[in-house]
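Just one protein chain is left out here, and the rest sit where they should.
So, subunit A:
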Amino acid sequence: MASSSSSAAMRELQRELETKANDLSKLQKDISKNHQVRKKYTIQLGENELVLKELDLLKEDANVFKLIGPVLVKQDLAEANANVRKRIDYISAELKRLDATLQDLEEKQNSKKEA
């Protein structure tokens, strides 16, 4: 009787451990995905900053084109500038959001590890 109850408790514990391990691995997957996305965004941010710097250096009358699909569309310099700025803002906001979620995930991971 005692042995059967203890083995039942053991099984219970084992199942609990398994679910926890699964949770942890899921969290770790999320974190690594987050890292990848963040890397992509960081690269884009760098590229956009480079573009903005070059656009700032251009004279007012320079011709600027934007590649949309297969065609080059002529764009106003001011418009292009504003577009790039907006894009940079968006990417920075996105990066900040990703940072927050990453921190959240890591906290969860740590608490799971301790449990």
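Going forward, a residue touches a chain if its C-beta (ideal position, glycine included) is under 8 Å from a C-beta of that chain, and two chains touch if they have at least 3 such contacts; residues count from 1.
Here is the rule we use: contacts and distances are computed from a predicted model.
According to its UniProt record, the chain left out of view corresponds to "RNA polymerase II subunit 5-mediating protein homolog" among "ATP synthase protein 8", "RNA polymerase II subunit 5-mediating protein homolog", "Monothiol glutaredoxin-5, mitochondrial" or "Exosome complex component MTR3".
Mapped onto subunit A, the interface with the missing chain covers residues 44, 47-48, 50-51, 53-55, 58, 62-68, 72, 75, 80, 84, 87.
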